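Apart from one protein chain that is not included, each protein chain of the complex appears where it belongs.
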Amino acid sequence: MNSAWSSFDFVLLWTDALIFALVAGVLVLVFFIRRQEHLRAPWRAVAQRPMAIGAALVLSVFVVIGLLDSLHYREKMPDSPADAPHYSVDVLSVFDALVGDLRTQQEKTYSEPMAMQLYAKEFVQRDGVAVREYPRLKFGGSHLRHASEREPDITRRSLIGLAQGLAVSLLLFGLLAAWQARRAQNSFGEWFMLWGEGRLDWPGRTVAVIVMLLLMMGGLLIHLAAAYHVFGTDKVGQDVLYISLKSIRTGLVIGTLTTLVTLPLAIGLGIAAGYFRGWIDDVIQYVYTVLNSIPGVLLIAAAVLIVQVYVESNPDLFDTAARRADIRLLALCLIMGVTSWTGLARLLRGESLKLRTLDYVEAARAFGVSHSRIISRHIFPNVFHLVLIAIVLDFSGLVLAEAVLSYVGVGVDPSMHSWGNMINGSRLELAREPVVWWQLGAAFTFMFTLVLAANLFADGVRDAFDPRQGGRR
Amino acid sequence: MLAYILRRLLYAIPILIGVNLLTFALFFIVNTPEDMARMQLGAKHVTPDAIERWKVEHGYDRPLLLNAKASGSAQLTDTIFFQHSAAMFVFEFGKGDDGRNIGNEIRTRMGPSLAIALPVFVIGLLVNITFALLMVFFRSTYLDLWGVVLCVVLMSISGLFYIIAGQYFISKMWNLLPISGFAGGVDGLKFIMLPVLIGVVAGIGSGARWYRTIFLEEIGKDYVRTARAKGLSEVRVLFRHILKNGMIPILTGAVVVLPLLFMGSLITESFFGIPGLGSYTIDAIQAQDFAVVRAMVFLGSFLYIVGLILTDISYSWADPRVRLQ
Partner (left out) sequence: MNALLNVDKLVTAFGRGDDALRVVDGISFHVAAGETYALLGESGCGKSMTALSLMRLLPDGGHIASGSVQLDGQDVLALPEFDMRGVRGGGMAMIFQEPMLALNPVIKVGTQIAEALELHQHLTGQAAWDAARALLDSVGVPDAERRLDSYPFELSGGLRQRVMIAMALAGKPKLLIADEPTTALDVTIQAQVLEVLRQLRTEQQMGMLLITHDLGVVAENADRVGVMYAGELVEEGARDAFFAAPKHPYSRMLFEALPRPGDGGRLTTIPGQVPGFDNELQGCRFAPRCPYAIARCQSESPDWQELNGQRVRCHLAAELPVRIERELTAHAKSTQSEEPLLQVDGLKVHFPVRRGFFQRTVGYVRAVDEVSLSIQAGRTLALVGESGCGKTTVGKALLRLIEPTAGTVSLGGETIHVNNAATLRRQAQMVFQDPFSSLNPRMRVADILLEGMDALCVGAAKDRHEVMTQLLRQVGLPEDAGGRYPHAFSGGQRQRIAIARALAVSPQLVICDEPTSALDVSVQAQILNLLKDLQDSLGLAYLFITHNLAVVDYLAHDVAVMYLGRIVEQGAAADVLSSPRHPYTQALVSAVPRIEAQTGQRIIRLAGDQPSPLNPPQGCHFHPRCSHASEACRQTFPDPTLLDNGHWVRCHWVAAQS
């Protein structure tokens, strides 16, 4: 008997593989950091900054959605034979399965957020007469009998959603308080006092408020999205909330994988240039000046064109649209990585130049310690904080760059969900009356939240790790 | 000093050669002329004849590096490399797909690009420095804290939104300025104002925050304490001693991009319909006009290197420690 598993075909896209490799890498790094006092202490400092920890919580919601959206599979066609199953060409993700109807409930074209009617008037047959009116949506608000029921229904759903979110967060808070109080061997009241006065050794109030807000927001969205298109629908009638959520993965992939490409180049070449100096330095500087001097957008454009040509001439390698879009996304990360390693490399070169003259490096040389050991034990650990700062600082810039590149036409595949494509697709609609603003609005909201959270988090990390800016705000 | 500048100029040559080789490799070796033709002609029209015709039209029917059929120096000159890549060193860019001379296009489009980019640069620099100095003056107060938060918020907004929001509110809803377009002379002022305003606002976040860090680094130095110990007022310390030191990294950072202003801004020009080099580039990318893209790559690199040399010069001008040693 076939298990339920056999009705799926797991699909491992290139970017999925890299994302999970990255997650594994981060876990290893966490393990490593836990054992290194000099790295653990600044992280503890980060965790004590309310702004940074709040931002981290928001980021983690994005990351969870992105990860869920990275587990891909294809469904078996219902009528395919058991011994030679056919699978659908649509590549879905666990996230798609979780949001369920959001993906499939497609309207005809634009509709406003929370609407029950289409955006444009159409001719409909009513009682045998063709009338021009706003037709009802197929799914949005379809349970309502009359337009007057809409507002009370929305209010009711919102309240239920908010209340559920609040209830869950209060429950969580109670559990946390009980656990913490027991661990510190305080009474519940004492712990609560400490929490209220902000005298815990972690920013308890911020965490509680942010978690509560996130849960309430979640409750609200779940209840509203069950019956309405919360952010409206786009030109082909797809739910904008769904597209926005799907775009999270694209943004995260670009923000993280690009850095993954950057790091080996920047660290290896930057340290080598600074440590060895001489002709090695000359060559590396030459390479990065050449790369730097080419306008980034143009280099990316050229590379993306190449990938397009390659994909088109090798159709058999990329059997689904998802794979084609994925390889373009990966290529975009690669090429952005290749063009953007120079900044960090220059920073590391300068730092290595300074470090190599320090007495402890001289002391190691006096023992005849080999170059590779000096670099791995004396230079690299002392520039590691700069690498970390660069990773978090670059992230938000890369997410913003995606939008611009998609606008120029050299970003991710037009078929891929991304905020850049959303903006690109909707900016011309601004000329319409009344304005179709919700796609832009949704893209703006999501992008702004992610980038702001990333920037605030990066600020916290930089303040904690960079000794020059330590304690200054 | 002169010897130094000369040396920097000489150093620019291998870099331009590197850029040239890299673009040559990207556009002719990784992406062969056949591929380009296929892509431009579209799947329907691809026949060997059509490809050959396309190659002749664009002058890509020569061998890449060495023309064995030709004789003498033509063996080297009658090649794609010499005709299309090496020629750029004398600013000979050839023709675009629309048949126009790229060199002429660049010359006529530089003006409009500069008309936007230069005011954005100058006003932006002034605004950012002022904002940064204000934050530094009120450091360790809530004014500074909220200033920084405002900066982070401003820099978290994509540049596209600034443009879209600006066009929508200022031009469409309030009808204050034309939504797009361009004109020469004084008439052009009304077209320029909106893109310049948006360009400046979009840059405040990251700019002011960066300058603030520079000034804060200076303010912790010993000479500031000396200046205060003399009895100077805080304003004087800030504007005389700190500004003068902080301007060194700010100026040299700004000078790098100065020549690149000629290239204009892709997004702004395309949104506002400004006939500058930015929109020229973006059109070329979208139309896959390789000749124009190549020309713009070369021009961009050239201007960047000019910027590097200018940086060195400005550095030694701004910092007596460099000038006199």
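Letters A and B mark the chains in the order given here, with residues in each chain numbered from 1 onward.
Keep this in mind: a residue touches a chain if its C-beta (ideal position, glycine included) is under 8 Å from a C-beta of that chain, and two chains touch if they have at least 3 such contacts.
It should be emphasised that the depicted structure is a prediction, and the values quoted were computed from it without experimental measurement.
Residue B:Ile248 is the one among B:Ile102, B:Ile248 or B:Val293 that touches the chain not shown.
Touch with the chain that is not drawn comes from one residue among B:Ala12, B:Met39, B:Ala227 or B:Ile282, which is B:Ala227. Of the listed residues A:Arg44, A:Lys121 or A:Arg373, the one in contact with the hidden chain in the full complex is A:Arg373.
Taking the complete complex into account, residues 36-38, 358-360, 362-370, 373, 377-378, 381-382 of chain A touch the chain not shown.
Listed here are the chain B residues that touch the chain not shown: 3, 6-7, 139-140, 221-223, 225-233, 240-241, 244-245, 248, 318-321, 324.
Here is the rule we use: only the chains that are shown with their structure count from here on.
Averaged C-alpha coordinates put the centre of chain A at 29 Å from the centre of chain B. Looking at the complex, you find that chain A touches chain B at residues 286-287, 289-290, 292-295, 297-299, 301-303, 305-306, 308-309, 312-313, 396, 400, 403-404, 407-410, 423, 427, 430, 435, 440, 444, 447-448, 451-452, 455-456, 459, 468-469, 472-473.
Those residues of chain B lying in contact with chain A across their complex are 14-15, 18-19, 22-23, 26-27, 30-31, 35, 38-39, 140, 144-145, 148, 152-153, 155-161, 164, 167-168, 172, 213, 216-217, 260, 263, 266-267, 281-282, 285-286, 288, 293, 296-297, 300-301, 304-305, 308.
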